[in-house]
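The complex appears here without one of its protein chains, the remainder shown in place.
Moving on to chain A:
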């Protein structure tokens, strides 16, 4: 009984830890801008300063912010798709084939996972301006792919090692064509791994800030995190906290949706990719 109470308290602490700042930014996004700038309602919840949806309406009316959302969705989805396709090929080879240079590939992936992103910023800035990739979608998609490939390759290799590949042959023995065997046996087994890698890649691209602020200069390619940090609102001398909070909440919605739908898969992916004894 005592143990059960301890566990309930533990669960409650975990939930408070994880959700308190989220609740805070949500509460802030409903406070009126006037109350926030003169500090008249300093409490956690918006009591006498409840502003309804007005902050959200103001943020949404901002052309640059809508553009940033579009950029982020487009850039993240394309990087995820390309990165996962390339990583699937590589992970299949690493998990199933014997070839020279396998160790080298894994070492490169490991080195890049540890790479200090900021040290690339100035040469990449210079290079992208020379070859015309500066402030374009491909200019961000390329670095996102390079930096998500290690994680995707790891996760997928771990998944592919677990697949009982002999089942494919078994299906063929039972009369399936090789396409049927692949389609009906291997794809369903590999799909969860591919899916997890895709979600983790998407999170990385959506979260990136360093490339976002250095390799873009206009709304042509600027993603959400960079747009948030440059978001000043009507009065540049006073950071519009509640407007920013509303923008931050909008930027978090896709993440929350993905987490709600796929939490089981993400946890499986994170835990299988990183540590296998």
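Methods note: contacts are C-beta pairs under 8 Å (C-beta built on N, C-alpha and C of every residue); 3 or more make two chains touch, one makes a residue touch a chain; residues count from 1.
One rule holds in what follows: contacts and distances are computed from a predicted model.
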Among "Sugar ABC transporter permease", "Response regulator", "Selenoprotein" or "Acetaldehyde dehydrogenase", the omitted chain is listed in UniProt as "Sugar ABC transporter permease"
In the whole complex, of A:11, A:34 or A:187, the residue touching the missing chain would be A:11
Among the options A:34, A:47, A:70 or A:118, the absent chain makes contact with A:118
Across A:50, A:92 or A:137, the one contacting the chain not displayed is A:92
Those residues of chain A that touch the unshown chain are 7, 10-11, 13-15, 17-19, 21-22, 24-25, 28, 36, 39, 42-44, 86-87, 89-90, 92-102, 105-106, 108-110, 112-127, 142-143, 145-147, 149-150, 153-154, 157-158, 161, 165-166, 168-169, 178, 203, 206-207, 209-210, 213-214, 224-225, 228-229, 241, 244-245, 248, 251-252, 255-256, 258-260, 263-264, 266-267, 270-272, 274-277
